[in-house]
Structures are given as C-alpha cells and as structure tokens.
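Take this structure, written in structure tokens, and hold onto it; I'll ask about it next.
What you see is the complex with one protein chain gone and the rest in place.
Our next item is chain A:
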Amino acid sequence: MQCVVTGGNVKVLGKALHSLSRIGDELYVEPQEDGLALRSVNSSRSAYACFLFAPLFFSRYSIPSGLNFRCKMAIKSVLTVFRSLATLEKTVEKCHISLDEQKDRLTFTLHCKHGLLKTHNLSYQDSESLEAVFDKDNCANVFRAQPRVLVDTVVHFTTSLEEVTVTVSDERMWVRNYVEDDAERSKAMLTELCLAADEFDHFAVKSHNSITFCLKEFRGLLLFAESTGLPVSMYLDEPGSPVVLSVTDSVLEGNFVLATLSDDHSLHKSNRGADAEQPQPPDDFMNDDMDAYLIAMDTSVAPGPSTAGPPTSSLATCRKPPAPNYRTRTYSEEEENGEEDPGRPPDKKFRSLFFGSVLPPSPQMSTQPVTTQEVLASDSEDETEAE
C-alpha cells in the first residue's frame, strides 16, 4: 500500500486523527478500494467515528487489488507524527504512508522543508473489521449547519460537561446541558440555547424528539469541521437511536455516530425527585402539557409539591413552549417531583448495541461501504501475533 498526501491535505489528515483521538484510544486503519478508512470507537462502544478519504484526496493512492488488510494501533503513536498542526502546515510538503506487512509496520514519512525527512515506523496489530451500522437516510430529522453555528453553541457549555440534550420542533432546536443527578440539579447551572430553523442550511423535522448524548465526542467532530469549514449534518432519530454527525466533501467523508440515552431511562428519570426540602430552581420548562404528561405516567409515585408551580423566571436564553404533540418528553427530567427511589439503578443507560452484523448491501444504504458480513466482535480474541 502506498499513499501520498500533499500540501494542505496533510493538515486535514492530521486534524482528522486529532478528532478521532477524542473518541477512542485506538485507530483502526483499513485501506479500501474506495479510499482509506480511519476509524475509532470508545471503550464503552457508545461512540464511533470514521473518516473515509477517497483516492482523490491523495496525490497517489495505490493499494494492491484484493488487499484485505486492516489493523489497529495506539492512536497516540500516530498523533506523534501529526502532533503539531501548525508545524505540519508550515513545514510538511508531503506525507507518504506505506505498509510493510512483513514487519507489521505502517510507515509515515514526512518530507519537510529544509531537506528534513521524518520517518515514523509504527507497529500495528491485526484487527477485526470495525463498522457501525447506521442508516442516515431513514432518520426522522435531518439538519445541516455551518460549523460556526454549532461551535458557537457548544462554547457556552463547560468543558467538563458530559452530556447535552437536544430537542427539536418544527422550527427550533434547543440545546441544553443534561444534569443527571436530581440532587445536583438545584445546585447546577442550567444552560439552554435555542437555534432557529433559519440558522441552519437545512432543517427538516418529521418527529419532535429530544435526545441526550455525549458532548465530548460531538466536540471532536466540530474540531474537524471548524478547521476545514465543512458544514455539519446531523441525523436525529428517537432517543436510544444513535445520532449521526457527518461532514462531507468531494474527497472525504467523516461520520461520528453517538449513542443516545434511551427512552425508558428518561421515563424512569422523571419518577425520581429531589428532596422535598430543596426548593425547585424556578424554570419555565413546565407548562400545561407537562402536567398532562405527568398524569399519564406511572402513578405509583406521587408528584411532589413543586409540580403545580407556575413558571417563573426564565433560565433559558431563549424559550418557546414546545408544540403539544411532543412524542417524547425528556423535559420531564425537569419535573422535580416524587420521592427518590433508592432502589432504582442510578446509572444512565446508553444504547450501545448499534454495532451488529453488517447488513447485505442495499441501494438505500448509502452510508458505509459494506465490505464484510462479519459481525462486529470484540477484538480481544482476535489479536494475532503482531511481530
């Protein structure tokens, strides 16, 4: 395998690797006929990212026909090659990637200015195929925005924030921080931003959903999108279904697939409440529809005193009452009612099984090039001798 990346694309490649490093510790490399696939997944398998660089991204892309090769390596090792993006831009003229299957080494050679040649021979391990199963085309809600819009949104959340909740209606998207622990909610700062449909390049909502996912990995994609200026597409479905974030241009495609909190958990969540002594932070996430929803819920837990409280001062930076036909109400999390149920398992439940057997290729599956039918298995039993 011989690939050559020149000029500004070296920095793009470096940026992609930095973004992938936000997902997991290992980089999966798979040279395919339609391009070089670089993938990463986190340890809990709740976040997956893949960058596919088409042959045209490279000034030279030659892989032996019938090459069926995939490997994985510590992403930190690859990052040492592309550590300083500013240096890459200033001094690297060409990056040559070649594979030495005999020695189990992937070699990155950077041809730099002033006659400096940097050669990195990185060892790898054989690995199983790593592909997430997701279908962007059948997602209920599709959005596309310039990266600046999204970057300006997430900048309002602290870097320590783990998860955000995104709620969509016909004309609006709300993004707010997700506070899991009810006891903390009264002490926590709640931040909510509202984006109007006209801030997006494309805004198509078929079902009003509210999903919660990890912000850290989302930021990983934004890192890449912002530096390349590519618009970000978001594919949202129901809670529990992964949210897909994509960037594409003519020579590359990046997909970040993030698991979302599943619906039943958010239902259970609403049954937990803060201590009765703690006054509720006034918020206007409550409205008549909320009350109706509460009544429809499991009535084994009595609503607390704060339920009927009228909406007072607004914590939100922008607020429009959600349309009455919300299918899923994770706003119910804001309902600090009922007693705490200590017996309930406290941890959030992320739907992580979006990896499964890869479906046979079909015309609608325009997402991932499907090259194998193998079930994604944990690669622990597949580690062959790397020497």
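Going forward, contacts are C-beta pairs under 8 Å (C-beta built on N, C-alpha and C of every residue); 3 or more make two chains touch, one makes a residue touch a chain; residues count from 1.
In the analysis below, contacts and distances are computed from a predicted model.
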Message: When one chain of this assembly is omitted, its UniProt record names it as which of these: "Transcription initiation factor TFIID subunit 8", "SsDNA endodeoxyribonuclease", "Autophagy-related protein 101" or "WD repeat domain 43"?
response: "SsDNA endodeoxyribonuclease"
Query: Which of these touches the unseen chain: A:Gln2, A:Ser59 or A:Ser77?
result: A:Ser77
Query: Quick one: which of A:Gln2, A:Ser59, A:Thr91 or A:Thr228 touches the chain that's been left out?
result: A:Thr91
- prompt: List the chain A residues touching the unshown chain?
  reply: 73-74, 76-77, 80, 83-84, 87, 91, 105, 114-123
